[in-house]
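Have a look at the structure that comes next, please.
The excerpt is restricted to a subset of chains, each kept in its original location.
So that you can tell them apart, the chains are marked A and B in the order they are listed, and the count of residues begins at 1 in each.
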Amino acid sequence: QKQSRLRGRSDCQIDRISAREPNRVLQSEAGVSEFWVSDENDELDCAGVEVARHTINTKGLFLPFYANAPELVYVVRGSGIQGSAFPGCPETFESSSEGAGRGKEQFLDRHQKVFRYKEGDILALPAGAVHWTYNDGDTQIVLIVLRDTSNVANQLDRNFRKFFLAGNPQSQQVGYGQPEREHAGGSGGWGKQKLHEQESSNIFNGFDDQILQEVFKVEFNIVNQLKGQKDNRGFIVRADNFDVLIPEKQEYQRSSPRNGIEENICSTELRANIADPDRADVYNPRGGRLSSLNGHKLPILNWLQLSAEKGVLYKNAVLAPNYNLNSHSIIYVTSGNSRLQIVRNDGTAVFDGFVQQGQLIVVPQNFAVVKKAGEQGCEWVAFKTNDNAITTQLAGRFSFLRALPEEVVANSYEISREQAKELKYNRQEGVVLSPTSGSTRQKGMNALLNVLFS
Amino acid sequence: QKQSRLRGRSDCQIDRISAREPNRVLQSEAGVSEFWVSDENDELDCAGVEVARHTINTKGLFLPFYANAPELVYVVRGSGIQGSAFPGCPETFESSSEGAGRGKEQFLDRHQKVFRYKEGDILALPAGAVHWTYNDGDTQIVLIVLRDTSNVANQLDRNFRKFFLAGNPQSQQVGYGQPEREHAGGSGGWGKQKLHEQESSNIFNGFDDQILQEVFKVEFNIVNQLKGQKDNRGFIVRADNFDVLIPEKQEYQRSSPRNGIEENICSTELRANIADPDRADVYNPRGGRLSSLNGHKLPILNWLQLSAEKGVLYKNAVLAPNYNLNSHSIIYVTSGNSRLQIVRNDGTAVFDGFVQQGQLIVVPQNFAVVKKAGEQGCEWVAFKTNDNAITTQLAGRFSFLRALPEEVVANSYEISREQAKELKYNRQEGVVLSPTSGSTRQKGMNALLNVLFS
């Protein structure tokens, strides 16, 4: 499959990569949103993406919006209801007739399909479609969201643009979130920042009252509410009265009547679980597991040209050194921590350190990376900028070394044929490697050797 | 279908959009060409397109050329003959044997397919192919042409480059067309302007006379004419003697013998009518109609990754507020006028005014727009930068509001369930809305309410 990403950059110097906390925050009535906003020429900018984390309280409704770029969402915690409306798709869900008088035809509400999601799900939000979500559960929802501003779906520029259809995001309170590189206490600088949500009103604000009244055929006070100029709830609002029903067991009906042209988008699945242990693609009982979700498993990802990976490493286990052959990888640690080393084409480590729970790190395409879990183990989700992301292993049973003839290995590294065999075959495990129980004595010897030969 | 557009811009500030007249003009012997040339960071530049309008007099021949970007043409007025030559395609048209001596084999002229077009047609001109057109009618032809310089077919840069194969465009007279932002009366500035046609000779000029004589095996005087250095007719020339014949009823023969590899491009249709009322996709007898022409209807548009829409609004009718989900929209008003409001993601109206006949306006991807016809009604053609452009309605029977559960509507706008129903269902019409016969009294009340509650 062909892929294509759009780049504004002709030169991307990546001298140093950071494990990042969000650098912006916005408070809403029923939740909080945090953002990883890119600076010029940093690794997020070079990867052409932005990331957000939304925390939605119980009974919180994320107001309907559309965006100029697709988003890929991982549900870190909680469960809720998601609606994604596509133009031309039919309103196939009907509301229940609550205590209805029988024999008398009642005016029922109809709307497009909604579905339930839960912790460990991936949600695909196509660009341009209208999305909203609601927390009908008992716990907070935490969502981590990749915004692929370089996606081909976006024709304008590389800024992420969110178009709210309700509310008045402008008035919401700004929390901590000073820009990373500015001195604390600075003021007045907010106006120039790349935080589009902050400056936004909903798009109905730009239309004339008279015209809105005309097209909706409603009273002036409703138009007023449509514009939401006095709304100060932010874009996650509290909705107490919310009885949207969905089938208990999500029964996906391919046979439901559709309207021709947009058939596939109307009936396509937008959600898949990636965290269930029994969905693992790679499993080592002594090391951990990996699950990937690509366009083969969730076809909408072919459209979005994105995919995702969920990883679990047990205490001190190692993810074999590898590189992403055809994508960037944007990693968010959901629990524990890991030590990562990320290596550039010239052999320089551009990152060597720990990535903690709640932090984000970018591994650019082709850069080599090794990951070793800390004492609490590590879980993460990685977003990849290709619908069929491929990684190449640099060690282990799937290493490129296995693909090379012994002679090539021996001559490349100036080692004997016997040593080449060891390099190719000593590590029998594949992608997830169990920790070696290195004795203290061996470690001491190694340290000594390091001193002597370096 | 995947689409991809190439962008040189990583940041596109669109603070204000204008209804534009052409800002350049070139006179030719048998016609005049006007151009909408983009400035840095204006909305044409951000959309990655340029637009031209050619007026071709009776018996005018637009000289053969090829370009580095595809063009999509709408025939505003007149009718003519179009030839588009593709390398490797067969010469399937033969000239008639005028008064020929029978029994004696005659040397006939052969050439590739030509076809007739008329007012209301869309013509697709693939990049790199050789195109010419001739006005064999009784009236002027007026063509409005989108040049998609950001198209994937163009690998070099975002400048539009036209390669003429005849004539000497350099010598033609320059008319009014001062750059929009310069003071009138300024002189000497033409040399630096982005007007590629003006500076052009035909490409044979760059070749050595000796080599041209050798490759064509013709006399020197013909080479001289090939280069056209003394030609001062411009690129629309008068051709009195012009007997190219085409089948009276254009009979499209899929079964004609073709030459393998390039089969599809040789036999593909390059023209379709978009203005006939009976081709309307949307029709409201009280409001007007819309016709779209996309890759499903004219497959060459899949190749060009462009499509078009023809709209007619009756007096005071409204095109429901909407946004282009996956394309920019470049609108040219062919008759009457409309009031437009175009709204950015932050709720700001970047345009609020009238667009008159002969003016052009760009609606960037995802920006919301509402259009209300003036007293004479309005007709327009819109070029879209996607072969299957989709719009989302913000009001009316196809509104996103219909796709949302009532609870979402009520909670989003802080209105009652009953009011949410009104917002969802009051306007029963779809895309084209008839004017509401608002009584004077109602308007007065609204004005009052505006004062009281704003």
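Going forward, a residue touches a chain if its C-beta (ideal position, glycine included) is under 8 Å from a C-beta of that chain, and two chains touch if they have at least 3 such contacts.
Note that the coordinates shown come from a computational prediction; the quantities given were computed from them, not determined experimentally.
Taken over the full complex in this file rather than the chains on view, the one protein sequence occurs as 3 copies, with 2 of them shown.
Definition applied: only the chains that are shown with their structure count from here on.
To fit its Cα atoms onto subunit B, subunit A must turn through 120 degrees, a value rounded to the nearest 5. Remark: subunit A residues 2, 4, 6, 8-9, 61, 63-64, 66-68, 83, 85-89, 91, 93, 95, 107, 109-112, 114, 127-130, 132, 134, 152-159, 161-167, 170, 196, 199-222, 224-226, 228, 231, 237, 239, 241-244, 261-262 touch subunit B in the complex.
Across the interface of their complex, subunit A is touched by residues 2-12, 46-48, 296, 318, 320-321, 323, 325-328, 341-350, 352, 364-366, 368, 370, 372, 385, 390-396, 398, 400, 402-408, 410-415, 419, 421-423, 426-427, 433, 435-436, 438, 443, 446, 449-450, 453 of subunit B.
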